[in-house]
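The complex appears here minus one protein chain, its other protein chains still in place.
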Amino acid sequence: MIPDKDFIKNPEVPGPTKEEIRCVVMCKSKVSSDDVVVEIGCGTGGLTLEFAKRAKMVYAIDKDVEAVKITRENLKKFGREEKVQVIQGDALDVLENITSFDILMIGGSSGDLPSIMEKGYEKLKINGRILVTSILLETRVEAVKTMQAMGMVPDVVDISISKGKIIERGTMMLGNNPVTIVSAEKL
Amino acid sequence: MIPDKDFIKNPEVPGPTKEEIRCVVMCKSKVSSDDVVVEIGCGTGGLTLEFAKRAKMVYAIDKDVEAVKITRENLKKFGREEKVQVIQGDALDVLENITSFDILMIGGSSGDLPSIMEKGYEKLKINGRILVTSILLETRVEAVKTMQAMGMVPDVVDISISKGKIIERGTMMLGNNPVTIVSAEKL
Amino acid sequence: MIPDKDFIKNPEVPGPTKEEIRCVVMCKSKVSSDDVVVEIGCGTGGLTLEFAKRAKMVYAIDKDVEAVKITRENLKKFGREEKVQVIQGDALDVLENITSFDILMIGGSSGDLPSIMEKGYEKLKINGRILVTSILLETRVEAVKTMQAMGMVPDVVDISISKGKIIERGTMMLGNNPVTIVSAEKL
Partner (left out) sequence: MIPDKDFIKNPEVPGPTKEEIRCVVMCKSKVSSDDVVVEIGCGTGGLTLEFAKRAKMVYAIDKDVEAVKITRENLKKFGREEKVQVIQGDALDVLENITSFDILMIGGSSGDLPSIMEKGYEKLKINGRILVTSILLETRVEAVKTMQAMGMVPDVVDISISKGKIIERGTMMLGNNPVTIVSAEKL
């Protein structure tokens, strides 16, 4: 995993997703070098980069111009531009124009989560995976409900991480914000 | 509990201990209106104030002049000066001059934790309680070991709290730093 | 707080709410000796007992006959029957027959959460508090939404506790299930 501190950041853009969360997302996604990934809400590009290292092709989408810009800068910094198409635009519009894919990763949805999941599900290959990372209480419930309505069996993991900061007197534990990962496979 | 945001703060002084942690500390201390409390490392005075509302008498000690000042200001703000003696000085020296007490609360120890616990244990009444709040990995282990060496049975609780921040799109969960409370009764 | 292990238990009945969670619920409820408390879903009676120690009067309601029975047994064991009326029945029906109260504590709602909250809100005194403890992702979102719809400002706290078990080799940390407490005051 790329250390959190190595990413180029923009205070206006959320992310990067913290190292350990990126790690669990990669595991849950079961990404392999055959996979096409569509990522909605790429933010700073933290997950984009990890998928780019592992997948065949990544479509990274964000409606925010600044997010698209910083994702591109981070891809360039780590030499991973080749396999990634970064697209500024509306998730539903972009999904319309992608034929099919193996992984739908939703890190941000601007309130359109069920529609994005439904549209994505249509184009998701059999055995493909949908993943939603959630920092809002509402998003995780919406993800679970939408997956269930589409006949998927959601796996729900809430991860609270605290990291040790070595100071003179010892190891101070600093809490991160918890993240819930909701994921499921298309059967 | 006094809301966290209502305390007067000084960026140089740690605290106040977060509301929910203060709450659990009060429960674990079993403080009643008959109790004399000695608090080492009062910082901003968060726990001092809660003890002042419930105990007969509180000695709040900090070696830091600024901590002593801000604790006094907070006691004044909430009208709880009467039952509290705030003392700037070394914990071991001050403990030397207090006859006996029911609760020893250690929120900070400047590396002297075992000595403070041992000196405090001597003066602690039978059925009195020692509590240590720890944000360092090392402190909680030291507290457990010292209690065991003195024949106490430590209760260890690690508390990770995240709080909801209501934003337009929903309820965002923000993680606090975890705190471990180690407590035991003198048998 | 009454230690978890001291409660009479029935494997068919949920609870008691863990000691530290009971502690934070008591703090958030701001319960005082003037308060009338209505508790929906009393289960084993863990919170019932803590409210009984602090409030003027408690109505503890559960639709499950076994829960009502075990709550009564626990109240008897700890000598707190006097101030508590334990009622077997439907929450909405019972709420209909209570005039007014200061605290509405909802630990279980059998899927009727918004209706119970709305009915309770009507009868809640000004400055009264509604509290919902949630172990389901869905419940906490429903509680937040219903409070907001009624003009309340929800306080959301998710509490993850792990407790130390002293074994020969050291202090093993055992995780409890996280609980979210959603609470708000009637303005």
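As written, the chains take the letters A, B and C, and residue 1 is the first residue of each chain.
Just so we're on the same page, a contact is a pair of C-beta atoms (placed from the backbone, for glycine too) under 8 Å apart; a residue touches a chain by one contact, two chains touch by 3 or more.
Please read all numbers here as calculations on a predicted model, not as lab measurements.
Asks: If the missing chain were put back, which residues of chain C would it touch?
Replies: 110-111, 135-139, 160, 162, 164, 167, 169-178
Asks: May I ask you to list the residues on chain B that touch the chain which is not drawn?
Replies: With respect to the unshown chain, the touching residues of chain B are 137-138, 140-141, 144, 156, 158, 160, 178.
Asks: For chain A, enumerate the residues touching the unshown chain of the complex.
Replies: 1, 19-20, 23-24, 26-27, 140-141, 144, 148, 153-164, 166, 171, 173, 182
Everything below uses one rule, namely that only the chains that are shown with their structure count from here on.
Asks: Counting only Cα atoms for the centres, state how far chain B is from chain C in Å.
Replies: 27
Asks: With centres defined as the mean C-alpha position, give me the chain A-chain C separation in Å.
Replies: Centres of chain A and chain C (C-alpha means) sit 37 Å apart.
Asks: Quick one: chain A and chain B, Cα centre-to-centre, how many Å?
Replies: About 41 Å separates the centre of chain A from that of chain B.
Asks: Spell out, as numbers or ranges, the residues of chain B touching 2 or more other chains.
Replies: In chain B, the residues touching two or more other chains are 160, 162, 164, 171, 173.
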